[in-house]
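One structure below.
Complex shown without one protein chain; remaining protein chains in place.
Moving on, here comes subunit A:
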Amino acid sequence: MKGIAADLSHVSQKGNVTGFTGDVELEPVVRGADLVVVAAGMPRLPGMQRDQLMAANGGVAVRVATAVSNACPGALLAFITNPVNMIVPTAAEVLKAHGVYDPRRLFGITTLDVVRSKKFIGDSMNISPNDVHIPVIGGHAGITILPLLTQCQPKFKRGLEETKQLTHRIQEAGTEVVNAKAGKGSATLSMAFAGAHFVDSLLRGIGGQEGVIECVFVASDLTEAPFFASPLELGKYGVKRYLPLPQMSDSERESLDKLLPVLQQNANEGIEFARKSLKELEKAAPAALP
């Protein structure tokens, strides 16, 4: 980490860089931070589903949420670590246990699904991907990723078959990269691009810019799933405004109905993981929690 910090510190932009290593130093890293973004954890290997990662990565959510609770409870906390659908509920549960939970300040970054949708749709329509705008709602794994092609601007004018194929490609794009990397990891560069884009939007919102809208996975009342990705306006304290659920076709409504129980199940597993970890922590150090 010191090598990366030294490397980055030579870049001629404002901002100091400091490097820390290991669990013991996690609190000093985040102390006083306005924003914490978490890319830590294992990537998927070919054949692996995102929920198999929970065993390895759930601990990341617990440790980071604990450090944030102790050292920067007002910070915005954004997770890239997979499986996002479970990691975010896990972190929420830990923040609640510490009495610092604010649902407006906890995010699962799903921006890469929007990035991929814009790129694939742009290619299909032979237009610049940056001119494509589309809500991508739900979660961040397989069928829980729901790109609302009927709400795409400009209009996505393709038949049912191509719409299905494109939806499937967006949902499985992560696996596409895992397979192409053949055991050497999952998406890193496109994820860094998407992550940086989302963090930039968070910073704009904090800075008071109006109309900063992103799709992101948050605690939500929009559907029966307790955590759900939808378009939100970002502001000084995180989520400023939850936009209403976008309009959708009957077929998209059907897909939504199918994914909601999966998200519900993911949330339950995430919460269960947190509760188990917190019990173990309590046994080890009873004074750790308020």
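In the analysis below, a contact is a pair of C-beta atoms (placed from the backbone, for glycine too) under 8 Å apart; a residue touches a chain by one contact, two chains touch by 3 or more; residues count from 1.
The criterion applied here is as follows: contacts and distances are computed from a predicted model.
Q: The complex has one chain missing from view, so what does its UniProt entry call it, picking from "Probable beta-1,4-xylosyltransferase IRX10L", "Cornichon", "Malate dehydrogenase, mitochondrial" or "Spermatogenesis-defective protein 39 homolog"?
A: "Malate dehydrogenase, mitochondrial"
Q: Just one of A:112, A:136 or A:218 touches the chain that is missing; which is it?
A: Here the residue in touch with the unshown chain is A:112.
Q: Just to verify: which one of A:98, A:204, A:240 or A:275 makes contact with the chain not shown?
A: Of the candidates A:98, A:204, A:240 or A:275, A:204 is in touch with the missing chain.
Q: Of A:2, A:164, A:241 or A:279, which residue touches the hidden chain?
A: Counting the whole complex, the residue in contact with the absent chain is A:2.
Q: Contacts of subunit A with the missing chain: which residues?
A: 2-15, 26, 29-30, 32-40, 64, 72, 75, 112, 115-116, 118-119, 122, 128-130, 132, 173, 176-177, 180-182, 184-185, 187-190, 192-193, 199-200, 203-204, 206-207, 209
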